[in-house]
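In this view, the complex is presented without one of its protein chains, the others remaining in place.
Naming follows writing order (A, B, C, D and E), and every chain is counted from residue 1.
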Amino acid sequence: MSEQTQLIPGNSLLTATPEEGRALALKIARLTIKITQPDAEVRERLRPDYANDASMLIAIGQTVAAEFSIIAAANNYWSWFSPSEKD
Amino acid sequence: MSEQTQLIPGNSLLTATPEEGRALALKIARLTIKITQPDAEVRERLRPDYANDASMLIAIGQTVAAEFSIIAAANNYWSWFSPSEKD
Amino acid sequence: MSEQTQLIPGNSLLTATPEEGRALALKIARLTIKITQPDAEVRERLRPDYANDASMLIAIGQTVAAEFSIIAAANNYWSWFSPSEKD
Amino acid sequence: MSEQTQLIPGNSLLTATPEEGRALALKIARLTIKITQPDAEVRERLRPDYANDASMLIAIGQTVAAEFSIIAAANNYWSWFSPSEKD
Amino acid sequence: MSEQTQLIPGNSLLTATPEEGRALALKIARLTIKITQPDAEVRERLRPDYANDASMLIAIGQTVAAEFSIIAAANNYWSWFSPSEKD
Partner (left out) sequence: MSEQTQLIPGNSLLTATPEEGRALALKIARLTIKITQPDAEVRERLRPDYANDASMLIAIGQTVAAEFSIIAAANNYWSWFSPSEKD
């Protein structure tokens, strides 16, 4: 993360690929948690609460989808990008 | 899934059909859970929690809808696609 | 539902009318539940849980709205369609 | 509601005014509940559950907002409409 | 609120400024609660339930954001508006 930003890594929503865009969505979601609960020790203590709870894992998924929706639109859904290999 | 990606299979939001787009939405939703809870054993243990709980099944439905919304927009709602047979 | 699809009936988001679009939203929402909990008996057992719970009925409403949002956009909100009779 | 429809009154998302659009959003939200729980007596029994519960009233608000979002877009936000009197 | 409307004050989504648009979002959210629970006394009794509950305050925030999203789009994000003074 660039030193000047706390909330949006690199101060940009643009990424080269969908995979990088999704990773950015995850980072932005985590940074919102971090600014709301700045104590790293507390955040670490909360980890088993959500990582072992199906309901919270689903809620995290909804949050990441919401962030990714913004980033995907910002990147025009990476329509110019051709992955070299698709599965 | 292409080997280089962890979050977006094939590193692309584009699919040939709506059915494939929906399947991609499901995969992306699962990959978000996987990166948040990387332990396959724990994820397996959580399965009966959500698969037998109406409330969580509904929440999963909301998550998949959110992911599909992005993919459908990326594919311009597959407006060019004519399924050979409709029900 | 066409035999080839499990998630999107008819493999298309296009419908002739808003009513059909809404019905499709309901079907797609149900198919997501079905693929997450494939056991019909379990799904049947869960029915009274949500059908008698105000909170879950509301959550189902949110899910269907989310699916319908995608379908309505795909159909350009059926702006070309004139229902013969309005209430 | 026109007799032919169960989910979208009048089989149209178009309304003359924002007020009518909001009323339609409420109706569509209720019709989704109705098709999920068709027993009028049960629905009536659930009414005090949500009408006296702050949390559910908020959730209903979210559902109506989601439905209205679709209807407002369908009507291009009624940008052509001039209410005779604003408060 | 204009006397003719119960759900959308002034029967319009258009406002002169973002601040007024946000205030409208709050009003519309409250009017949805009001039509679902028309008894003012009950609504007053529920106030401490949500005003002292972090979880419900957050949910109210989500509802207002959803309403504001519609209003902001209706006003093309007030892109023509220049506030005289920014903080």
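A few remarks follow.
Rule of thumb we're sticking to: a residue touches a chain if its C-beta (ideal position, glycine included) is under 8 Å from a C-beta of that chain, and two chains touch if they have at least 3 such contacts.
Bear in mind the structure is a predicted one, so any value in this text is a computation, not a measurement.
The chain not shown here makes contact, within the complete complex, with A, E. For subunit A, the list of residues touching the undisplayed chain reads 1-2, 4-14, 28-29, 32-33, 35-37, 42, 46, 49-50, 53, 55-56, 59-60, 62-63, 66-67, 69-70, 73-74. Remark: the residues of subunit E touching the chain excluded from display are 17-19, 21-23, 26, 50-55, 57-62, 64-66, 68-69, 72-73, 77-79, 81, 83, 85-87.
Keep this in mind: only the chains that are shown with their structure count from here on.
Interface subunit C/subunit D: under half of the residue numbers present appear on both copies, so the contact uses mostly different residues. Superposing subunit D on subunit E by their CA atoms means rotating through 60 degrees, a value rounded to the nearest 5.
In whole angstrom, the spacing between the mean C-alpha positions of subunit B and subunit C is 17. The centroid of the Cα atoms in subunit A and the matching centroid in subunit E are 29 Å apart. Residues of subunit B in contact with at least two other chains: 50, 53, 55, 59-60, 62, 66, 69, 73. Interchain contacts link the chains end to end along an open line, per the touch definition above.
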